[in-house]
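After the structure tokens below, expect a handful of questions from me.
Left out: one protein chain. Kept in place: all the others.
Let's turn to chain A:
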Amino acid sequence: MKRTAALLSLLATLTAATVTAGCADTAEQTADPVSLLVAGTPDELAAYRALAAAYEQATPGARVTLIEASTAKDLMTKVSTSIAGNSPPDLFLINYRNYGQFAVKGALAPVTARLAASASLHEQDFYPQAMGAFRWQGEQMCLPQNISSLAVYYNRTLFKQYEVAEPAAGWHWNDLVATAQALTRDAGGRTVRAGEPETAGTPVAVHGLGIAPELIRMAPLIWSNGGDIVDDPNAPTRLTLDTPQAREVMQDFLELPRIGVVPSDVEVEAQDYEARFAAGKLAMFVSSRRVTTAFRAITGFEWDVAPLPQYRAPANILHSDAYCMTRTSANQDAAWRFLEYALSDPGATLMAKTGRTVPSRISVATSAAFLSPGTPPGRSQIFLDTIPALRPVPTIATWPEIEDATGKVLENAFFHGDPLDKVIRDLDAATRTVFERGAASR
């Protein structure tokens, strides 16, 4: 009898728990949870959690479920597999260089009409360069969260110590190289020419420059010199690095190791550029705004940012991420409401305070939340000054593959000194079929 009573009470408890869970589920459904997929460093992810919490607090009953990916590539996988599994996130944040395949395949819900009808968001609130990067066949596919570009991070303490003039707006590539030569020093502070660590006589304590041999690092310099990286930016079919303008830039870029101002491949593998700069072993480092958060932890020296050097005219490359809404999302209205908050002044300010992004919203980009007086980098304004000169890479479904394929060839050429003609031939051979596939999927 006792045993039967115990079993009955257990059954009752289980039933009650199931009913409660069911009620909770119903409550969640009415609360319209918005799923947001993002990738980033722990700092960035913490900022998105703060954004989600702020939205939930500002909007009673609203809920945001954050899905975190470790890298941008991991995010791409998660988006595609979730679309295939018919459970896509309502929103995901993606770089414009990677969003092409989702736009081409019709996986995104355009936001043109919602933006036009919105009382709180307007097209003119955002930098047009960032908006344009996410426009596909006349439709605004995603809304940009940030608008970054390349800059030269420099160790101001080293510049002062060796009495080298700090970079100024409008400086030429040759000025960058000369500055890097003046700052490449041994442990005794003497200027030296860097080489392979195992063959060079004197070890280098500080390298003048750190720059990754990548197409997206060379592209703004080629544009600045009057060249282009592809034959048709709207419908590219091949790289055009064989033009005199592009060749000049590539020659200059690939000569950096021979000039002896950059770390060797062994040194970069031992400690990457970002860590080298943070450790005070690199006088200048070309990167986008994304490294700012990590560099703000530097206490051993003063640092700042300078504009990217140029050839004939100012040019820079757009780095931008946007919130995209999936076409099959069952929760688009709630997702849009979250978007309106995330890109409003309070939402964008929260993200700007991380230091990682240059806000796409003009009012926040020009506010103290981004320019952050008193917090490095002191010259954050250069990220805004360069915006008129920003250019995007082509929107093509296979662009991530093109970057990877060119990266392999350029890394080899940079560190092992391949002849320029061979490099250009190899780049063309490695990408021609990838462009063909990209064109076919349009």
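We take it that a residue touches a chain if its C-beta (ideal position, glycine included) is under 8 Å from a C-beta of that chain, and two chains touch if they have at least 3 such contacts; residues count from 1.
In this section, contacts and distances are computed from a predicted model.
The subunit not displayed here is recorded in UniProt as "Sugar ABC transporter permease", chosen from "Heme exporter protein C", "Sugar ABC transporter permease", "Carbon monoxide dehydrogenase" or "NADH-quinone oxidoreductase subunit K". In the complete complex, the residue from A:A47, A:A62, A:M76 or A:L121 that touches the missing chain is A:M76. Remark: the omitted chain is touched by one listed residue; of A:R190, A:R258, A:R312 or A:K408 this is A:K408.
Residue A:K105 is the one among A:K105, A:H122, A:K160 or A:R190 that touches the chain not shown.
Chain A meets the missing chain through residues 73, 76-77, 80-81, 83-84, 101-102, 105-107, 197-198, 265-267, 269-271, 398, 400-401, 404, 407-409, 411-412, 415, 430.
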